[in-house]
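Just below is one structure, and these are the notes that go with it.
The complex appears here minus one protein chain, its other protein chains still in place.
And now, chain A:
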Amino acid sequence: MKLLTHNLLSSHVPGLRPGGGFPLKIELGHPSELPPEPLPDYEANEEFLRRLHHVLLEVEVLEGSLQCPDSGRRFPISRGVPNMLLTEEEA
C-alpha cells in the first residue's frame, strides 16, 4: 500500500461519530524522510518535491496494519494489500 492510497482511506466501522475514521493510523516503525511541516515555497523546492513524490508513490507498506482512530479496529496489511473487509457481525 502506498501513502497516497492511505490518504484516500477512511474507516467504515459502523457507529462512528460524523466525520470519524480518518486518518487511519499506520502502524509500522518507519522513520519519515520528510520535515515535520512543509517548508515555505515548497512548490519550487525541487529536493522537497522529490522526497515527497518518493514517499507518496514509491514507498510501500508491505506488512503492518491500519488502525481506526475512533474505534481502534485494526485492518491488516499483508503483502502490500490492506484487507478492509468488515466481519458479518460488524457490518
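Basically, a residue touches a chain if its C-beta (ideal position, glycine included) is under 8 Å from a C-beta of that chain, and two chains touch if they have at least 3 such contacts; residues count from 1.
Just so it is clear, contacts and distances are computed from a predicted model.
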Per UniProt, the name of the complex member that is left out, chosen from "Pyrroline-5-carboxylate reductase", "THUM3 protein", "Guanine nucleotide binding protein (G protein), beta 5a" or "Calcium load-activated calcium channel": "THUM3 protein"
Hidden partner interface residues of chain A, rising order: 1-2, 4-5, 8-12, 16, 18-22, 57-58, 60, 75, 79-86, 91
